[in-house]
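Here's the structure we're looking at; comments come further down.
The complex is shown incomplete by one protein chain, all other protein chains being positioned as in the whole.
Entry: chain A
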Amino acid sequence: MAALLLRSANGGIRCLTKGPAFITTTTTATSSSFGFGLLTKLRRSYSTTISQDLLNKKVQVYQSTSKDPYLNLSIEHHLLQHSHPDSYVLFLYINDPCVVIGRNQNPWLEVNLPALQEAEDIKLVRRRSGGGTVFHDHGNVNWSVICPPAVFDRDRHAEMVVRALKDLGVTTAKVNERHDIVIAGDGRGNGKDLFKVSGSAYKLTRLRSLHHGTCLLNSPRLKNIGKFLRSPGEPYIKARGVESVRSPIRNVDINTDEFTKGVVDEFLAMYQEQFGEDVKVERVGEEVKDMGNIRKGMDELTSIPWIYGQTPQFTFSSRPTEDDPRERPALDLDVQSDFNIEFTLRHGEVQTANVSGLKYEGPAMDEDLYDGMASQALAKGSDDESPLKLYEIQDWVTVLKSATAGQAFKVSDSSLNSISEWLNKVFPGNHFR
């Protein structure tokens, strides 16, 4: 693996390699340079709070020592809400494997929930910023910049990251019209096809503007990302809210430490001199978990009503409807020829339900009547009062059985099982097991 040594403007040394990185970072560089010298400036204290003094500094840089996506987003939100309105803040974090949907998205539409259930170690996260669905793991670095609204610009800090990438040899990196960062070919001049390596999203409050983005550096799961972001329910779901836009992706092939240092350098080049401060990289992590606001933020982000219930209104229908006339995949279920199942959901709760074409066992087969009764029952939850919550369903078998509970008729076992098996694949409850 050919290694290129570059002397940076400040006298530090940076190491570049092509392909998987074997760089070992050193801490022996001169302490005054921004490059490796940053490591010697890391604050060693592990305070259990982020002090207001720190939050009032003109220029702040934080790096997370935690890989918990819910904690990292809560730290980020705390920085957004409590950093001084005139300050410029950079926060960098890496997450354990997770799928992250935007504020106003639909997990049943955007995410392969059964695949998540099977994988067991991949979390599902709904963030507070807008935009589409992305996948994070240890090969991806998240960067977040918080600044005053007066200087907010959707590309400004994406360009900052592009500069960092260029400094690291990724010469064809650029920001596209969707505010994503793309590279041509391998980013070093081989190949012309564009690949997305970073997506952006924003959260704008009255006093502050937040821009955060990903960067695919060396994810080992690159080939599988597509699988997690393709929902088997997609052919049946029509949703309000925000849909993702697909792009071909690839790894930049850079070590995460190198990238992180590069981004910090570019951020400081933009702001440190301007405000004449000596900025240290503050490490934050598990130790701030119990700070009031951060604890509150985490409780919200890990709650089922947030992850699943914050879903804008949508419909699920096994057949084309006026509203959603797309052709559906052919079904191979033990049902009548007029089989149809339709739901309208708000906040992840069933508002209306309609079934027809189930196979029943029971006296005097008035199937239309049974269908009507089952439809009504399906809309209700187990307590018969409140609506059925989609995200509480563990197995559709139970739900379908309860639709005829207390009646003289029931859905035949084979019909019940085949429909449940299908629904558990395309329209499961939550992914927690």
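We adopt the following convention: contacts are C-beta pairs under 8 Å (C-beta built on N, C-alpha and C of every residue); 3 or more make two chains touch, one makes a residue touch a chain; residues count from 1.
Here, contacts and distances are computed from a predicted model.
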Omitted chain, identified by the protein name its UniProt record gives, among "Peptidase M14 domain-containing protein", "Glycine cleavage system H protein", "All trans-polyprenyl-diphosphate synthase PDSS2-like" or "Protein YIF1": "Glycine cleavage system H protein"
Residue among A:114, A:191 or A:241 touching the omitted chain: A:241
Hidden partner chain, touching residue among A:154, A:230 or A:296: A:154
Touch with the omitted chain, as defined above, among A:57, A:136, A:179 or A:261: A:179
Residue, one of A:123, A:203 or A:410, that touches the chain absent here: A:203
Touch residues of chain A, complete complex, unshown partner: 102-104, 128-132, 149-155, 179, 200-207, 209, 240-242, 312-313
